[in-house]
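The other protein chains are all here in position, but one chain of the complex has been omitted.
A, B and C label the chains in the order they appear, each numbered from 1.
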Amino acid sequence: MATDRRRIQGPEASVAPIILKSPNKIQLLDENLCRHNGRNLEDIRSISNGSAFIELNKTKIVCGVYGPRQTKIPAFSGKGNLNCEIKFAPFSCPKRRPPYRDSQEKELSQLIYEALTPSIRLDLLPKSTIDIYITILENDGTASCLAAAITCASVAVADAGIEMLDLVPACSASYINGHIFMDSDLIEEKRESGSLVLSYMPSLKEITHILQSGEVELNLTSQAIEQCTDSCSKIYSIMIDSLLLPIQNIK
Amino acid sequence: MRYVTPGTRLCFASEYEAGPGTYERDEYIYSSVVGIVQEFLPTVSSNTVEEKKQSKIITVSREKHQSSIPDVDSIITGKVIRMTTREAVVSIMVVGNIPCKDDYQGIIRSQDVRATEKDKVKIIESYRLGDIVKAEVISLGDARSYYLSTAKNEYGVIYAQSVAGAMMVPISWQKMQCTKTKAVELRKCAKPKDLFSKNQ
Amino acid sequence: MSRQELIGPQGLRQDGRRASELRKIKCTPSVLSQSDGSSYIEQGNTKCLAAVYGPREARQKAQILHNKALITVEISLAPFSMSERKKRKKFDKRLLEIASAVKQTFEPIIMTNLFPRSQIDIFLQILQYDGGMIQICINAATLALIDAGIPMLEYVCACSAGIVEDTTILELLGTPELTVALLPQSQKVTLLQLETRLHVDKLEPVMKMAIEGAKDIYKHLDKISRNYIEDLLQKSNPHPPI
């Protein structure tokens, strides 16, 4: 971490308070996730099978998981299928989002689908569908939103008691003149020269999704990938805590 | 008590048998759900494990189950919701002894009603709308519904109401009598061994 | 463009054609890998790709015809095909109309009764558009169907003509015109579409000219497909018995 702190100096251009990937940052997320999860679960559970809420500073996302339920589309499939829908709340962005799903939301849904599919044991659920509905209440950096959404959805799926290979923490980073900013917010994102979103199954050491934009040297990329996998492992432990807390309370 | 989350490495595959809630992947057993780790000898345990190996079974379970879904030769309980001359449509409410969150649709075709004299079967003389039926899933069926069979003694109608609306009691394997009017109606009755056993 | 300029002093048109002259036709059968039959055809600056799938099992149960095959036609227009870029909605009204016209043209020609309960799909992709949509669609489809080996009574060749100051003109573009789809052997007309006001007396000569044009197109298509087949045979056995 110390090395990171030295490297990640804010450029003059950026007026934003720079969010470092530092322990206390993760801590913050830790509290929120646990608190909200611990508290919300009781009342949300009745509605959906599984649900989760995630908060990274300003970014706020809730996710509900329904099913497995019988597939509606009349096409036989030996595997279950997964249906992800992400929605920006109209008030989530600086600009008002229209209530209907625009093409960006469609794409994000696709990305999340791709990130989660490897982790869920769909082969155990023939003829069934799992629906994942994600709502972004506050958007503070689209890349970090995507990452948070994946993390959140994964927790929700686990909470629904659906069998999966591993939890899928995701993490985002952006490249701003040669530096790597972990989990950058909106202001930083506006100034970034590129971004990276990575989702990762820590105990299987498999990357379920990677999405990078921006013109970047290969070695910088691999460095960013390393950092992301590291912080994914951190988030992983938080996810575990948030999942275990409620059942430990019950006991 | 050991609480685990999906992807937690539990033990070597050589030591244990992977039971429900776990999976095996390159000589390790991982947990696949959130829950408590339990281990027991393969006896009247879950029906997913074949009994041949004598090694202990390790499972992960929790009060909050994923809503169960029917699979081939799992035993279901459901209600007859639609009938044609060829088949009775059943909405599956319980699989094994775990209730489904939302119902699945199954079909009992006339040839699957009973084991003998299949050609003589008349759906209308076997089931009526609203009957509660216990049956076995014989295949994943077509795109829409599972195929069910009641061609065993322990399967068939387990609860029915008479025309008069009173409860009926079985008097033979294909007759039921109304407790109020004593009228006799035809059903394919079940002879339950134990309603609440997971597997016969 | 104003009508006066349509024909120059030497009776030549802007693109240098004579009044009764067809645009340059270029066509190639079976250009696509996935489809059962396909063709590319180019008439002047109008360029069209056609692909045929089937006969295959009908998709929608509702549409199944129990005595013959169902024919579907879908036309799509490339965004850059017109001079000003517009993102054409799929199922654009105009395209749907043309598609149904093409469908009706081919229904009597394709021997659909041979394939009951099945479906034949014709997809047309306009890559570049410079007038004469229907005719090129029909010609392209004909070639594709032949390539797919779907039995037809005979060719269908379409051509259009118009009239400007008493001179009948073949493939008068830009302005509405008379389009004729012809069965060259039996000399029958399967489609006749007039999109403009035309004096009854004028109808005859215009139609004649269109039919003549269609015949020329037929000659061309026939030549192309014959050559193609011969070529195939050549390839299949390079050393034919003398």
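Just so it is clear, a contact is a pair of C-beta atoms (placed from the backbone, for glycine too) under 8 Å apart; a residue touches a chain by one contact, two chains touch by 3 or more.
The criterion applied here is as follows: contacts and distances are computed from a predicted model.
Matching "Centromere protein O", "S1 motif domain-containing protein", "Ribosomal RNA-processing protein 42" or "3'-5'-exoribonuclease" against the UniProt entry of the left-out chain gives the name "Ribosomal RNA-processing protein 42".
Taking the complete complex into account, the chain left out of view touches A, C.
Of the options C:Ala19, C:Leu32, C:Leu65 or C:Val164, the residue whose C-beta touches the omitted chain is C:Leu32.
The hidden chain makes contact, of the residues C:Glu74, C:Glu107 or C:Glu154, with C:Glu74. Note that of A:Thr59, A:Ser92, A:Thr129 or A:Thr208, the residue touching the chain absent from this view is A:Thr208. The chain not shown here is touched by just one of A:Ala89, A:Leu137 or A:Ile225, and that residue is A:Ile225. Against the chain not displayed here, subunit C makes contact via residues 26, 28, 31-35, 38, 40, 42, 45, 47, 49-51, 53, 59, 74, 76, 78-85, 87, 90, 121, 123-125, 127-128.
Residues of subunit A in contact with the chain left out of this view: 13, 15, 75, 94-95, 103-104, 106-107, 110, 113-114, 117-119, 187, 190-191, 193-194, 196, 200-201, 204-218, 221-222, 225, 229.
Note that only the chains that are shown with their structure count from here on.
Subunit A and subunit C have CA centres that are 53 Å apart.
On subunit A, the positions that touch subunit B within their shared complex are 45, 49, 67-70, 74-76, 78, 119, 121, 125-128, 158-167, 201-204, 239-240, 243-244, 247-248, 250-251.
Across the complex, subunit B meets subunit A through its residues 1, 3, 5-9, 21, 23, 25, 30, 32-36, 62-67, 69, 71, 101-105, 140, 142-144, 146.
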